[in-house]
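Below is one structure; the comments refer to it alone.
Omission of a single protein chain aside, the complex is shown with its protein chains in their original locations.
Letters are used for the chains, namely A, B and C, taken in the order the chains are written, and counting of residues starts over at 1 for each.
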Amino acid sequence: MNYSSFLQMQEELSLLVVIVILLIYDIFAGEKSLRFFQPVAIVLFSIHTILNCIPHHPFEIAGGMYHYVPMLTYVKTILNLGTLIIFLQSQHWLNGEESINRRGEFYFLTLSTLFGMYIMLSAGHFLLFIIGIETASIPMATLVAFNKYTHKSAEAGAKYILSSVFASGLSLFGISMIYGTTGTLYFDDLSGLLNGTPIELMAFVFFVVGLFFKISLVPFHLWTPDVYEGAPTNITSYLSVVSKGSAVFVLFTLFIKVFGNMIDQWQAILYGIIIISITLANLFAIRQQNMKRFLAFSSISQAGYLLLGVISGSATGMSSLVYYLLVYMFSNLAIFGVVSVIEDRTGKINIRDYNALYSTNPKLSMVMALALFSLAGIPPFAGFFSKFFIFSAAFQKGFYILVLIALINTIVSLYYYLLVVRAMFFNTNDHPVESIKSDVSLKISLIICTVAILLIGGFSVVYQQIALLGFGI
Amino acid sequence: MGEFFSKLFSGTIPLEAYIVVSLIMFFSGIYGFLSRKSLLMILISIELILNSIDINFAVFNRYLYPGNMEGFFFALFTIAISACETAVAIAIVINIYRNLNNVEVDSMTELREPSANETEIKEVNE
Amino acid sequence: MQYTLLILVLPLLAFVVLGLVDSRWKARTAGTIGTTVMGIVAILAYYTAWSYFTTANPGGVYQKFIPFQMEWMKFSDQLHIDLGILIDPISVMMLVVVSTVSLMVHIYSLRYMEGEKGFERYYAFLSLFSFSMLGLVVATNIFQMYIFWELVGVSSYLLIGFYYTKPEAVAASKKAFIITRFADLFFLIGIFLLSYYTRTFDFDVLNSGNATVFAGTAGLSFLGLSLMNWIMALIFIGGAGKSAMFPMHIWLPDAMEGPTPVSALIHAATMVVAGVYLVARLFPVYYFFAPEVLHGIAYIGIFTALFSAVIACTQTDIKRVLAYSTISQIGFMMVGLGVSGMGGHHGLGYMASMFHLFTHAMFKALLFLGAGSVIHAVHSNEMNKMGGLRKYLPVTHITFLIACLAIAGIPPFSGFFSKDEILSAAFEFNPYLGSLLIFIAGLTAFYMFRLYYGIFWTKEYKHEHIPHESPLAMLLPLIFLALVTVFAGFIPFGKFVTNDGADYHIHIDLVTASVSVAVAAVAIAISTIMYRKENKISDRIVSSFSVFFKIVVHKFYIDELYMFITKKIVFRLISAPIAWFDRTLVNGTINSFATVTQWTSLQIKGIQTGRVQQYAFVFLLSTLLIAALIIFI
Partner (left out) sequence: MEVHIVFYILSLIIAVFSVMAVTSGRLIRSATYLLFVLLATAGLYLILGYQYLFAVQTAVYAGGIMVLFIFAILLTQRPGGRITPESVKQRVFAIILSVAGAFFSGFIIISNIGRVSHLVDMKEIDSRHIGMTLMGTGKFQYLMPFEVISVLLLACIVGAIMIARKRS
């Protein structure tokens, strides 16, 4: 019994320390000192992020139940950064009358789900994996229902928990069948044992749809727009960036590590799913009038692009995927930051309300336009390079038609991203959103995103660092 | 006929029998989830789904891989997970009840694709 | 030549400064900053050109310089994206063209755009556009070119949509952006394929004519065309999108909704010639490895030239006439490239095409700015609201006339020289092609003078206010460009720009020249008869039924017959249907893609009902289907 080996799980332990400190602070601090709760939380979490951003040597503990590879540090850092930005963006909302009593819970629950994602990423065993994924999704439902006195949020929470439990039921069924045919749940052992017999294929499909659900791929996406619309905006961005990002990465590692022998089959599945995800989501996105639903469909189609990195199953695919994730995160968070501040201050959430935003809030609309251009993949913004890399990764593996379809879809997506740009810059409005004075933390978050969108495209260091680790799974 | 019965009652209970039982439980759960209107009924169906998976794990472990206790522990932890899910789900259902004054799944349709007609699209897209 | 970096950095800085301060400065300050910066850039470009052309050909052949190069993105060990500045004859020439026209537009806009809302923003976008166009021109590799290529698209989107109170302008900007982006898709696929097989983006390597670079593509073909042909065709589609070749030309006429100086900058001299520049840049690759595509380019070019020249005859919006004429002239340039060979006399087409690019940029910018001056005076784009303006706008009139003569190919104006070289090259390639091209040149002369007479002669339109000549800031660019137009033809262009870098002495082919001048003169004459004065032929016919005036009548009958043939038959039966085809079918097809997409998206909304059980149903059904599919298939 080597308990001290657990001490090697630096990232998880340090996150737990943050969680515990915040929990104790929230419970025992008086009214007065609670005023500093949010700054303290953010500072603590930033320290945690900074402390854990340097990759170290790979190791595994608990008999291979927990894996660490350097690439995970990058992925976890990306998730940390995303969470940090969301914390920064949610300040004003949390200080509102309705939610101020629950801000302690907000941080606790968010960080718990983040912890779940950590575990999910590092797991080397299906049990630990399932616990991780459940930790990442069950408390998430309570976050979705966070504005519990509003009908929409409550409904979104219920929809999320029901869909999520249904998905995890199917997933668990799949795992039980995997266990039934192989007798082990360790990823390392499984890779040699699974070789695509019918029962394994069935088990695989049942298992993997649980992840597809989390990534919200068509046709497992139906919950997404409803939940995105109903959830508090900052939670929506958390769902669309952090939760989705971790799931995509895990999907990649599982496909390679556990289901490597079934590569033909899962490539076939992904092939179909990528096409319908991108296309259908684009078709839906065109007609949206609610900003959050719009972003939901946009993020579904972005998930399709992310899977292009997975389908290649190569080292370039992996590094392009992580890079794409990074860029997608900054772009999406910039948009969500703007959307959340506008919703928070004015309650306006329709795209029509964004008409002539530029005339009253030039900076917010500039940030938003930049991020939209980045998502649409227009050079020289970061989004272009990430798309280019992920397309080349798929291209190199011979998915020509798939890349072509994805490329054509970028035109459709350009069309609807331009709808928003046009609304902000070109359309007229008798009652535009009034001029918003954003708080410091939001400003910081938006500056971080903007700088990142501009710089990640401008300097190759980031990509090279990621590519250096190559196939670190 | 007699042979069939003697076969039924001798030797070990076949693995398939357990699987059939668990499948019945699983798909009754699925049926309940897909068809019942009350949110609480849906939760009950979920319990059935999760419970049937526990049986799978326990049986596979006992019959096929008795060497170690993977399935046993998986079942054990699944019970804990389903307890968590139920707790949270029930809290959310009660919250729904507060907001809607009922627990019917059909009344949760405020979040949906707006029934836009063509003119609205034109308005947006010009 | 390190200072060439400044050519890129300065406009970018100007954009950042003007963009960030938004409305804090007075409009005049912003305009002055933008114009000054562009002035410096122009001076730098001229200096670069001067020092390059005087020093860079020690052995009679121009060398390439890469004064600045850095690695930007490293994708894999062999494949990396660089950012650099390439100085060679065509890039230097383009630097001069872009910076000159851009400077003129900057100066012109000081007064033209005066008082417009968002004046500072306009200058910021102008700087951004100049930056991206200059970056495109000096790109050292195809990827850098692509990046700036797209940036040009973005900034032109912003500029065309500048009049955002006009819904047409907004729609046009989006259309322009999306169609060019669609074309760029193929460009990008071409780049994908090219880099995949050659492992390089560098123009230097690609243009070396070294077959080993393309060894990876040897023997590969698809649908009967070799892979290299496919790649180069895909890349050309990108160029065709930006250069408005048929059938992707439809965005250009619509884009005329933008401010007129913007049209002068984007749609005359810079963005639309990017496609020509792209083909010229990759000319050795086209010539050695994809000759079929090169010939295809010539045919697409001539078809587009004819097609849009015919349409130009029917337009009444003066900017649209100019737009179609631009498309037509770019078709000429494409023909020049398409028929060209490599080096010496064979490279005539290439040289001519570049020459025409240069002269066309000047006189077309002049035409657009002149049109802007006219629009400024009468506040309308429609030809029937003009007429008789020569009295009120003397300077505009003269400069416009010079430009018209140049585009019609009348010596000694610059257009004559460049067009004549293209014609000779085309004749050497294929006499039929050459003849057709001469006919199109005649057509050009015809519709340009139709435009000219329509604006400055014919019957005077009753204006509410008496039209007045534009202010000096607008006239100066007109005069400058007119001077360039008059004298540019005498530049020994072959000395500077040829595809092998060696000196080529231009000699005018007298036969071709005289034929083409004659055709142009006849076309102008016809135009004069038809449009110089308002025709009242029908009145005259009524009043001249008297037998005594039979001869006179007879004379008029010829006139009438002639009018009948041209106006009724040619226009109604040929030009109008082509214009209709263009509006309805080509444009309609593209628009219908959008409609179909929207329609589909409307039809499928039923999936998203808001019922969570239905979601679960779809979820399980898809799971089972996927499982069944992969198990049983």
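Convention: contacts are C-beta pairs under 8 Å (C-beta built on N, C-alpha and C of every residue); 3 or more make two chains touch, one makes a residue touch a chain.
Since this is a predicted model, take the numbers as computed values, not measurements.
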Omitted chain's touching partners, listed by label: A, B, C
Hidden-chain contact residue, picked from the options A:139, A:245 or A:432: A:139
Option touching the unshown chain, where A:82, A:157 or A:432 are the choices: A:157
Missing-chain contacts mapped onto chain B: 8-21, 23-32, 34-38, 40-41, 43-45, 47-48, 51, 54-55, 58-59, 62-64, 66, 68-70, 72-73, 75-77, 79-88, 90-95, 97, 102-104
Residues in chain A touching the chain absent from view: 1-3, 5-6, 16, 19, 61-66, 101-102, 105, 108-109, 112-113, 115-116, 119, 125, 127-128, 131-132, 134-135, 138-139, 141-143, 145-146, 148-149, 157, 177, 180-181, 186, 197-199, 202
Residue ranges of chain C at the interface with the undisplayed chain: 613, 617, 620-621, 624, 627-628, 631
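Convention: only the chains that are shown with their structure count from here on.
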Length of the line joining the C-alpha centres of chain B and chain C, rounded to whole Å: 63
Averaged-CA centre spacing for the pair chain B and chain A, given as whole angstrom: 26
Length of the line joining the C-alpha centres of chain A and chain C, rounded to whole Å: 43
Multi-partner residues of chain A (at least 2 other chains): 158-159, 162, 166, 225-226, 286-287
Overlap residues in chain C, where contacts from two or more other chains coincide: 170, 598, 602, 605, 607-608, 610, 612, 616, 620
Chain B-touching residues of chain C, taken from the complex the two chains share: 167, 170-171, 598, 602, 605, 607-613, 616-617, 620
Chain A-touching residues of chain B, taken from the complex the two chains share: 26, 29, 33, 39, 42, 46, 49-50, 52-53, 56-57, 60-61, 64-65, 67, 70-71, 73-74, 77-78, 81, 84-85, 88-89, 91-93, 95-96, 98-100, 108, 110-114, 116, 120-121, 124-125
Contacting residues of chain C [partner chain A, same complex]: 22, 71-76, 80-81, 146-147, 150-151, 153-154, 161, 164-165, 170, 173-174, 177-178, 181-182, 185, 188-189, 192, 195-196, 594, 597-598, 600-602, 604-605, 607-608, 610, 612, 614-616, 618-620, 622-623, 626-627, 630-631
